[in-house]
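What follows is a set of notes on a single structure, which appears directly below.
Here the complex is missing a single protein chain, while all its other protein chains stay put.
Order as written gives the chain letters A and B; numbering starts at 1 within each chain.
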Amino acid sequence: MAKTILHTQNLSIGYRNKKQLQPIASLIDIDLKEGKLIALIGANGIGKSTLLRTLTGIQEPLSGSVFLGQRPLENYSQTALAKQLSVVLTEKLPPSNLTVFELVALGRQPYTNWIGTLSPDDLTKTNAVMALTQIENFASKKHFEISDGQLQKVLIARALAQDTPLIILDEPTTHLDLLHKVSLFRLLRKLTRETGKCILFSTHDIDLAMELADEMIVMTAQQTFQDSPCVLIEKGVFNHLFADEHLSFDAKKGKFVFKNL
Amino acid sequence: MKITLPPFYLLLLVILVSGCKREDNANTLSKPAATNQIRQAKGLEIYGYQGYSIVKISNPWPKATKEYTYVLQQKNAVIPDSLKTFPVIPVPIRTIVVTSTTHIPSLEMLGEENTLVGFPSLDLISSEKIRTRIESGKIKELGNNQNLNTEVLIDLQPDLIVGFGIDNNNPTLDNLQKNGLQIMLNGDWNEQSPLGKAEWIKFFGALYNKEDLAEKLFANIEKEYQTTLALAQKAASKPTVVQGAIYENQWYLPHGNSWGSVFVRDAGGKYIWSESQGTGSLSLPFETVLEKAGEADFWIGPAQFTSLKAMTTDNPHYSQFKAYRNKKVYSFSNKKGKTGGLIFYELAPNRPDLVLKDMLKILHPELLPDYQLYFFEQLR
Partner (left out) sequence: MPISQRNTILFAALLLAVLFFLLCDLSLGPVTIPVSEIFTSLGGGQASKPTWEYIIMNYRLPKAITAILVGMGLSVSGLLMQTLFRNPLAGPYVLGLSSGSSLGVAFVILGAGYLPGFLGSFLVSSYGIVITSFLGSLLVLLAVLVVAQRLRDTMAILIVGLMFGSFTSAFVGVLTYFSSAEQLQKFTFWSLGNLGNLSWLSIGILTIAVAVGLLLSLASIKSLNALLLGENYARSMGLRYNRARLVIILATSILAGSITAFAGPIAFIGLAVPHIAKLVFQTSHHATLFYATLLFGAIIMLFCDILSQFPGTDITLPINAITSIIGAPVVIWLLVRKQNRLS
């Protein structure tokens, strides 16, 4: 039985505006196990980003709790948390002269000394993840000199270098073309198989996610589901994903179709 | 035709002759070709005539562009038309306003201190007689020299305001003139030689019809000065002198040709920068002064400091000077009037004889064994 890395209990997420609560979604019970590739999907504005922020500790839950291993998330110090969970975000990096190697090596920060010197072990691990993500060829290039697709891989490598059991990616495929989307998903899958890490990513590419992810977390207005894609299709979860009469889910074809345009 | 011409010519002749006659009058009036009563001062000329005198001020400030002429008119005297373009001032003056402490000693020496009715920044005045008058409210405070209180002045209506300028721009004085007040410019501060400055007492002498007294007083001072000068020639040595002090990272010293430096030369000393020429101050970095003047025998006039300790508290580098270490530092900053005005600034221009004697006493004490320093004091 695969080990649970992160699970939530009765989690309710949203915003606290002065004294008012703005709940976005509630009664979320999810379970992220090692070695699994899990996709988080849902309509725009349903709360995917909020959920990710709550899971990573950036935002406080409105009620309920998040557990990393056996301990609640709040009990982790910043450094301890950094050894459990790493992220890949969509935000543009501030301008700097960082080379690809230096960027990846930054992932070792939770393990380095007070001034950040890389030990031989750190160097080995950095090189290893670069090989894993196949970015060794441009290790000495500046991070702004490579393409978006390559940069995405570099950021994933950095998260890998951080050596955490759980990696969370926020919409990693948004700006990529189909070829790169597929390539990225395949990379993520390979990583879960080869390193045993749990990888959670949010995406709008539902079709690809269904084919490649081990499990999916689906957020609808009423409820949040987690299961393998097949089971979710069987349960008809995707039928009510989008509140639009022109869009429906075809269980046989296993994809969304348009009607009455 | 022949008949009409002669009357015409006659008329012409009459006009010409009367014109000549008028010119003649003017010429005869100025014919005594009065000599300039001034012999030392370069910026002042006074010519005495029957019933009036002409005062010419040239160079009232550095780079002055014109000369200023005034006609001092005795009661009921006739002024030639050619002179009526100049300001005419009725003399003797009964009430006066002056604007610089350097004007005060002349009033006092001529016995006319009771005519003073107003002055800007009264606290600067040291003269005891005048301080008494100030305390009994007889002299009005006029603000500061850059910004004289026009209303008080109009109210006061002095017979004359003696002002001075530092450049061609004198809006305050122009303003007062527009308001009907009588202004006269005084250029004593820009006079460079010691005796020249002292001779400006005659400027005031002319205002009070006391030219003879002014001449007598000046001649006395002149004589004392020449005597002391001759005595100084007997000195066996020529000690070196440094002047000035540091202000905000720069050492400011007087030029070699400035009024203060002339005394050093005349008293038989060698001011290290005696060759420098110019107006205003010389500014040098500390290092240069230390290098050139570190071994100077005497230090005259270290700015505003009143004690040796005050000097090194302000800047420890002063202790590197031989003159400092030997305690041969002399300043006039210790001698002040009741309300803090420096006596030196007020009186020294009128009494160069005393300044020279002071200087001689400092540099060659053996030549003036019984003399006590008047303006200067040895800093302790």
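Just so it is clear, a residue touches a chain if its C-beta (ideal position, glycine included) is under 8 Å from a C-beta of that chain, and two chains touch if they have at least 3 such contacts.
Since this is a predicted model, take the numbers as computed values, not measurements.
Of the options A:26, A:63, A:109 or A:195, the residue whose C-beta touches the omitted chain is A:109. Note that of A:117, A:222 or A:260, the residue touching the chain absent from this view is A:117. Checked against the hidden chain, the listed residues B:89, B:104, B:284 or B:373 yield one contact partner: B:284.
The omitted chain makes contact with chain A at the following residues, 56, 58, 78-79, 81-83, 85-87, 89, 91, 93-98, 102-103, 105-107, 109-110, 112, 114-118, 162. In the full complex, chain B touches the hidden chain at residues 248-250, 284-288, 290-291, 294, 313, 315-317, 320.
In the analysis below, only the chains that are shown with their structure count from here on.
Centroids of chain A and chain B (each the mean of its C-alpha atoms) stand 91 Å apart.
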